[in-house]
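Here the complex is missing a single protein chain, while all its other protein chains stay put.
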Amino acid sequence: MVENWNEIRHDFPALHQLVHGHPLVYLDNAATTQKPNIVLETLLHYYRHDNANVHRGIHELSNRATTAYEAARVRAVRFIHARESSEIIFTRGTTEGINLVAASWGMSHVKKGDEILLTEMEHHSNLVPWQLLAERTGAKLVFLPVTGGDEGLLDVDRLDSLLFRRVKLFAMVHISNSLGTVNPVSWLCERARKAGVVTLVDAAQSAGHLPLDVQQIGCDFLVFSGHKLCGPTGIGVLYGRQELLNEMPPYQGGGDMILSVDYAASRYKSAPHRFEAGTPDISGAIGLHAAFDYLDEVGRDRIWEHDQLLAACAHHGLKDKKGIRVFGPHAGRAGVVSFMVEGVHSHDVVTVADQKGVALRGGHHCTQPLFHKLGVESTARASFYFYNTEEDVDRLIEVIDEVQRFFS
Amino acid sequence: MVENWNEIRHDFPALHQLVHGHPLVYLDNAATTQKPNIVLETLLHYYRHDNANVHRGIHELSNRATTAYEAARVRAVRFIHARESSEIIFTRGTTEGINLVAASWGMSHVKKGDEILLTEMEHHSNLVPWQLLAERTGAKLVFLPVTGGDEGLLDVDRLDSLLFRRVKLFAMVHISNSLGTVNPVSWLCERARKAGVVTLVDAAQSAGHLPLDVQQIGCDFLVFSGHKLCGPTGIGVLYGRQELLNEMPPYQGGGDMILSVDYAASRYKSAPHRFEAGTPDISGAIGLHAAFDYLDEVGRDRIWEHDQLLAACAHHGLKDKKGIRVFGPHAGRAGVVSFMVEGVHSHDVVTVADQKGVALRGGHHCTQPLFHKLGVESTARASFYFYNTEEDVDRLIEVIDEVQRFFS
Amino acid sequence: MTEDLADLYQELILDHSKSPRNFRAIPQCQRVAQGDNPICGDNYTVYVVLDGGVIRDMAFQGSGCAISKASASLMTEALKGKSIASAEALFGRVREMITQGHGDGSLEKLSALAGVHQFPARVKCAILPWHAAMAAMHGKEECVTTESEE
Partner (left out) sequence: MTEDLADLYQELILDHSKSPRNFRAIPQCQRVAQGDNPICGDNYTVYVVLDGGVIRDMAFQGSGCAISKASASLMTEALKGKSIASAEALFGRVREMITQGHGDGSLEKLSALAGVHQFPARVKCAILPWHAAMAAMHGKEECVTTESEE
């Protein structure tokens, strides 16, 4: 098994380099993942052979580009178990997907006095768009609290009392990018559905890490980014249930999303094309297709096991050390481990680790309000993916030793 | 000189292929251009060595990615002669750039009864976003007419009388993608500026074809797409004058565009970061940088001469034939030639040409209202770039001969 | 001309596109529907006269490419006199032929449309008038578009 995982590392050219004279240990996967060769080759092949604009073309290259672009959509259906390709909208990423829903669904369904329910552990990308919507409509944001101190768990007992109000939509993160908490999204969506509340799941940290089934989750919208699951930058997916998408007004206007245009007014296509104005990131979608194939060949169930194994190792390794404060659940956590080294600022931790070839991230990880609630400004974060190894965890622990020695 | 241009073709792998058994003649450059090797190599190098998320990272890869991403912004400044890198916002392309301005600047500056001035030859991407804004605000769209029959020229004499009203913004295409008309944007912007009207120039068809200087044009906003000037899909540029950008509210909300976030409200960065929420298309920006360098090495002044030469050849070659109706200016036109073959639908023209390896586009080219005004449903369009040759024009003329014989 | 092209633009197709049959309006007709192809802006109107579940007359108007026009023309010829049910069945077989290429002998003249399947971008052209005809037969008022095909 371990041998198998080590072989996989050959697929990732960026992993095989020295950084400041040390072999790179890349532990910033929650920010973005490395790309396997097959994704890069797919991009290259597209640009070398099939590059053309999509949809409106009749000629051979345009045909090939359109076919490949739409095949990526069909592949996305399978990746998350949507029902139809009309439920898949290509976006720039998680952030754009949420903004699209907030602007299009939000502006047409949310009124003054309505409420949007979020959790206290949302990424800024699943908070600021709703703040903008609230400003524009006079709606209010309410929050499902985080409890359990540094463990950072959702206070699910509070859910029903919060849903029992003027809540129109409940947006929740699946896996927290700063704590590694895995939220019970199926259960949360079921409660919301019973209360007649529309749901959005931020799957940025889960889509590439575990098998994902939107039918089983039972959400209305789900968003994720390609670059966090071996795909290129610039592309992501918004899944929306057809019934909802079909009654939503356009987001951006332009070429490709129209049925017919007059100087005075236009008629729009139905989903998904209504929501993809202008030339999309064609190569991005095609590269994403290759990433989907690659991940499912590796197996997202196995990836999830591997993530959990490394997370548990790192969690225990750090927890046992003196002067380290570790965040996130003690058990059942994702491959994201946030921690603080007593007396040392997280950016100093990251700088020292980087000099030893270990790539960590420091800061509030775009969850500033959550961190204020936990009473911290910033943490250092190690986040794993399937190409990381137990030796990588050892290198992490070693480098934290050195940090402590250095600043002691 | 011609030898020189032929050598350039070696830089473009996609040009060297057989389509339906014939050497490809790619004449669909107004839709998207082919990519030179250096752009593909730059993408590959980024993903193989430097791939990481930008801005919030301290570690080496993140540093490299951030430096490369921001260097692309600085290069864009030079490409269009902006004053500062804060005036360059990376978007998905022309369409998103216009939507950003319409939503952010538009919603904060346009009131019921105000007017937005457009020309009658706008691409849907520079029309539909303003229709959406007009719907939302109660503003009205007014149009600078197109005159000169099939030549399709702006009726510039009408401009002053149209500006003499409640016009807040004048959005205009630089080079028409369906007619090849080159509009006098400096003059138009000067008139608008004198009337206190904000201007937006759609440079989708010009930015990669001629030297572009936003100071000399004197516009407030300018937009273009990377994929139409040798760059990757998924990336484009919105230029905005700093004074205007600084007073515009955010467009999308999320990570990277904030100064600080609370559960209740957020403070935003200033431009350009305020307008780039979430992970951007990092590789796209870096690939675009390579495209800028490549184009300026070839020389946009030379590209423009070459475009005009091929356009003139094609225009004359087609004009002289019986049963062909050619659109666009007789002189001073860009490398876009639209035409109709009498009695043959444009998509039948394109299908036959494609079978001979000649890639054309048929349809309304996203300028449906203009075509209705000209009394046509669709045209076939040949659009050139610097890697096209006079032989390509000959192949075009030959294939049109065959079309005529075939359907006679 | 290449073989593929000759397959697409067969004599019969060219003939029907240049001299479309039943190319007229039926003013007092009970059932009318429009079909739009937003990719090219082409648009057809199909008129159907029903008589006890049987298509007594059918005609069309509009502008479009050779493929769509020939398909409309051949369609009106083929459907006249058929019951609604067998018209639908026939559409199913025609659609299969156009998208997958395997015609079956029974399609007669309509099998001239088999070559379309090698031209994926033109499949919508061939199917457009059929969509409009089906919408008309079922008394749907709205304009149908080829977008549902995507």
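Annotations
Going by the order they are written in, the chains are A, B and C; count residues from 1 in each one.
By our rule, a residue touches a chain if its C-beta (ideal position, glycine included) is under 8 Å from a C-beta of that chain, and two chains touch if they have at least 3 such contacts.
The shown structure was predicted, so the numbers you read here are calculated from the model rather than taken from an experiment.
Considering the intact complex, the chain excluded from display touches A, B.
Only one of the listed residues, A:336, A:352 or A:374, touches the absent chain: A:352.
The missing chain, though absent from the display, is touched by one residue of A:21, A:196 or A:375; that residue is A:21. Listed residues A:233, A:338 or A:378: the one in touch with the omitted chain is A:378.
Along subunit A, the points of touch with the absent chain fall at residues 20-21, 344-348, 351-352, 355-356, 362-364, 368, 371, 377-378, 402, 406-407. Taking the complete complex into account, residues 55-58, 62-63, 66-67, 70, 258-260, 269-270, 273 of subunit B touch the chain not shown.
By definition in this document, only the chains that are shown with their structure count from here on.
One finds 31 Å separating the Cα centroids of subunit A and subunit B.
Averaging C-alpha coordinates per chain places the centre of subunit B 37 Å away from that of subunit C. Under the contact definition stated at the top, the residues of subunit B that touch 2 or more other chains are 20, 347, 351, 362-363, 368.
Multi-chain contact residues of subunit C (touching two or more other chains): 39, 41, 121-122.
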